[in-house]
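What follows is a single structure, and I will ask about it in a moment.
Of the protein chains in this complex, all but one are displayed in their positions.
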Amino acid sequence: MEFTVSQIAALLNGTVEGDGSQKVNRLDKIQEGKAGGVSFLSNMKYESHLYNTEATAVIVGEDFSPSKPLSTSLIKVKDPYSGFTQLLEAYAQLTKHSKTGVEEPSYMDQSTKMDDGGYRGVFSHIGKNCRIGKQVIIHAQAYIGDNVKIGDRCIIHSGAKIYNDTAIGNDCEIHPNVVIGADGFGFAPQEDKSYKNIPQLGNVILEDNVSVGSNSTIDCATMGSTIIKKGVKIDNLVQIAHNVIIGEHTVIAAQSGISGSTEIGKNCVIAGQVGIIGHLKIADNTTVGAKTGVSKSILQSGKIIFGYMGFEMKEFLKSYSIFKNLPSLQDRVKELEKKQ
Amino acid sequence: MEFTVSQIAALLNGTVEGDGSQKVNRLDKIQEGKAGGVSFLSNMKYESHLYNTEATAVIVGEDFSPSKPLSTSLIKVKDPYSGFTQLLEAYAQLTKHSKTGVEEPSYMDQSTKMDDGGYRGVFSHIGKNCRIGKQVIIHAQAYIGDNVKIGDRCIIHSGAKIYNDTAIGNDCEIHPNVVIGADGFGFAPQEDKSYKNIPQLGNVILEDNVSVGSNSTIDCATMGSTIIKKGVKIDNLVQIAHNVIIGEHTVIAAQSGISGSTEIGKNCVIAGQVGIIGHLKIADNTTVGAKTGVSKSILQSGKIIFGYMGFEMKEFLKSYSIFKNLPSLQDRVKELEKKQ
Partner (left out) sequence: MEFTVSQIAALLNGTVEGDGSQKVNRLDKIQEGKAGGVSFLSNMKYESHLYNTEATAVIVGEDFSPSKPLSTSLIKVKDPYSGFTQLLEAYAQLTKHSKTGVEEPSYMDQSTKMDDGGYRGVFSHIGKNCRIGKQVIIHAQAYIGDNVKIGDRCIIHSGAKIYNDTAIGNDCEIHPNVVIGADGFGFAPQEDKSYKNIPQLGNVILEDNVSVGSNSTIDCATMGSTIIKKGVKIDNLVQIAHNVIIGEHTVIAAQSGISGSTEIGKNCVIAGQVGIIGHLKIADNTTVGAKTGVSKSILQSGKIIFGYMGFEMKEFLKSYSIFKNLPSLQDRVKELEKKQ
């Protein structure tokens, strides 16, 4: 898809300085701008790139005036960053939701109902008694089991597996090879030291606007529901165990794991490779630093936790800086002992 | 499926106190009990929920007598917890193994033999010269390569990939998107600092009653076999490298990784996010705490290991509690230095 620089400016309520008739078909970072690309300059730290970029046009603030000659056209707008984001979204809109209809062979049980405007890719599977909303995109090779509810405008990517009884709200995106609703890890130890499977009969509920990253796993509850509340964003390779509850607008970065029955509050930020043991409560607005192990409930809102067995980040960093110098502390103790 | 409260009581060899004719069709936690549900009360800590629950019936011990009026029926049995587990199992039995027959299109090479009573889902693939036992459930989009053996009553979930030469015993469950038998990470460094692929010619053996959680990976051996012994339970997103051996009835929680050629004994408990380096031996009955790094063999049975570079858990916790107070220890040393 190609646009002129003037068309882009009109879209953004901006004005052109330079040649508005040139054509663009791509969004670039300013330091990597090439002919045919539109970039933006918001942080003046990067101003020097403006004078070297090969991008056809650069979006700048309406008050900006260049201090050197330049070979690119300028599109002047009120807020260059949100102007650019607006373009990104328009571009994504044009390229992402473009698939509709049904590709064959694909499988949908006749008891299932899917509303209009959606897409079912080739080799996808939808089981019995599902209820799929409108404009839902189900990519090739996705699997949806029985009794699954999916709201409007959801995207289920290739290879994602949504098991029986899962309920997904509106505007959710489930990335490739995610597994939702498979059995949790529940085994009862027997007298002979073997383990017996505890049937996992619950389900998973995802509220609206939830995103789950590639190859992540969310187990069904033993009974009741594993619940991911609205607006939660989960990165790749994350493990959410049975009966976990994640509060609204909490984000969880890659490779973190939340053990069974733990409840995480809303607006929390869980960084990457964090582990949280089971049956804890984590208060709203908690931040957990990367690689932290959380072994106790966090009851007060707004804490920042960090460390191998995490505690207040500031305190951990103090201890860790002494840890780095433990040999010298030990030497000082030796010195004192000698002097006695 | 609906049952009366009396039918449930009969199934459990129990007696009804209250209305045995009411119908139930679901198992609930007592604190979430709703009409139509059966709950149980085993731990008296939760007794208060009994007087508020909306569950139609609650399973209790035969000696229990309520201390307040209640609106639910009681089913009195010898052991309420195992009674409830029995119900869970009966329920799971009714809902899980219900699929039989072959859905089309699916692929099975004509040289492969699959016994009676099983199921092959749509878009599943089974390669050459496989030997599949009876009552095996192969879900939609599962992949089974060439020369694979699968015992009786196994369940291979959607998207699981079982590569060539894998041998799986009876009663195993392989969850969605698991990869078994793909190449291990074997590369020989060359003089120009590039790496050359070392062919991985071995296989993976899973003995009876093994369970592998969603998105876990078990690599084939370079030569010989990677062996997962009977009764081993592996959680989600776990990595088992080439030539590893896991002993009988050992459990491994989510996101742990076992490096190449390590042998883990029987009846071990490996918690989540543990890493064990290659070529070690871990004795029987070892417990490894969450997030532990294991860098040395553990030769004595029954140890509990914990820590970043793990050692005896008790010792680690002592050291860690002083680590948390290192700034004060450092201050005490300063104080002593001043006083000299």
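First chain written, first letter: the chains are A and B, and each begins at residue 1.
Operating definition for what follows: a residue touches a chain if its C-beta (ideal position, glycine included) is under 8 Å from a C-beta of that chain, and two chains touch if they have at least 3 such contacts.
These numbers come from a predicted model, not from an experiment.
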Practice task
Check the options A:Gly14, A:Gly159 or A:Gly260 and report the residue that touches the missing chain.
Solution key: A:Gly159
Exercise for the section: Among B:Gly159, B:Gly247 or B:Gly265, single out the residue that touches the unshown chain. Expected result: B:Gly159
Problem - Among B:Gln239, B:Asn267 or B:Asn285, residue touching the chain not depicted - result: B:Gln239
Problem - Positions on chain A where the hidden chain makes contact - result: 27-29, 32, 85, 88-89, 91-92, 95-96, 103, 105, 121-123, 139-141, 157-159, 173, 175-177, 209, 211, 213-215, 231, 233, 235-237, 249, 251, 253-255, 266-267, 272-273, 290-291, 307-308, 320, 323-327, 329-330, 333, 336-337, 340
Exercise for the section: Go through chain B and note every residue touching the omitted chain. Expected result: 105, 107, 123, 125, 141, 143, 159, 161, 163, 177, 179, 182-183, 185, 187-188, 193-195, 197-199, 201, 215-217, 219, 223-224, 237, 239, 241, 255, 257, 259, 273, 275, 277, 293, 295, 308-309, 311, 315, 318-319, 322-323, 329, 332-333, 336, 339
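In the analysis below, only the chains that are shown with their structure count from here on.
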Handout entry: chain A and chain B, separation of their C-alpha mean positions in angstrom
Key = 26
